[in-house]
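All protein chains but one are shown in place.
Naming follows writing order (A, B and C), and every chain is counted from residue 1.
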């Protein structure tokens, strides 16, 4: 892709992966497990995280200068989601995807 | 809005309303209530319904000829969501919004 | 809707309206007019604005505490879009919807 730095390219991939993992786990793993996995704040964070990753991804793909703002929000929601997944337990793939995405989004936001 | 028939205008409003009610009820009412309200198939339908309403809305707003296809899918998902809400109970506002949206989407799909 | 203040209720409606107007105008008015209406930065702002309104709307509907962050970004994108629409001209409905949405999003962000 043209006009896209390697750092943004990596952030785009991290947002895609985090969106995929959070949405899939929320809708299949958490809803099937029930119990603490469907606790309101946890499910909310999982689904919010998937959505803001999608939005940040779309802002970066469209070449928007405001991608810094969406990436800043994305980093905060990903970090909160990672913490919620750690507290729930049994969500290692999600924790890893959220942390990786948060780190690259933070870097995009501060450039 | 130009180039938009009164029927499509109404369908756009019904999709906006159904998206709003389903997402709000899923994320606040169902997640807070727990029990049968967070049963996997029900939550999935509520969230899928909100998403396909958003997509059909966006296709209509963009003047896409393929809005007939998205409206056709939207009608089916709304109908399934209405039935799930009836089975769960205590979801009258959702049932009404889904049925109204399904009806106008079916009409758009068959034009 | 329960747990939603009148201010948030209004902000939800303003985001819905701004999303609708921006997407419709971008995809129908601007693309049909061509010329300065399809200048890259203008079209990008119109479509980014529609998307962040949708995301902020969804965060508010889901009862997410991070709606303050998405509303903060939404206010900035709406303001930039309003300015771009004023510069292009012939986009009064869009300017009004963006300004109204920006104002209520700014209020949500600062609560």
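As a working rule, a residue touches a chain if its C-beta (ideal position, glycine included) is under 8 Å from a C-beta of that chain, and two chains touch if they have at least 3 such contacts.
Since the structure is predicted, the reported quantities are computational estimates derived from the model, not experimental observations.
Visitor: If the hidden chain were put back, which of B:4, B:62 or B:83 would touch it?
Guide: Of all options in B:4, B:62 or B:83, contact with the hidden chain holds for B:62.
Visitor: When the complex is taken as a whole, what residues of subunit B touch the one chain not shown?
Guide: 44-45, 47-48, 51-52, 55, 58-59, 62-64, 66, 69-70, 72-73, 76-77, 80
Visitor: Can you list where subunit C touches the absent chain?
Guide: The list for subunit C reads 27, 31-32, 34, 38, 40, 43-44, 47.
Visitor: Using the touch rule from the top, list residues of subunit A that touch the missing partner.
Guide: Contact residues on subunit A toward the absent chain are 1-4, 12, 16, 20, 23-24, 27-29, 54, 57-58, 61-63.
FYI, only the chains that are shown with their structure count from here on.
Visitor: Is the contact between copies subunit A and subunit C built from the same residues on both sides or from different ones, judged by whether over half of the numbers are shared?
Guide: Same, since most residue numbers here occur in both copies.
Visitor: For subunit B, which residues are shared contacts with two or more other chains?
Guide: Within subunit B, the residues that touch at least two other chains are 27.
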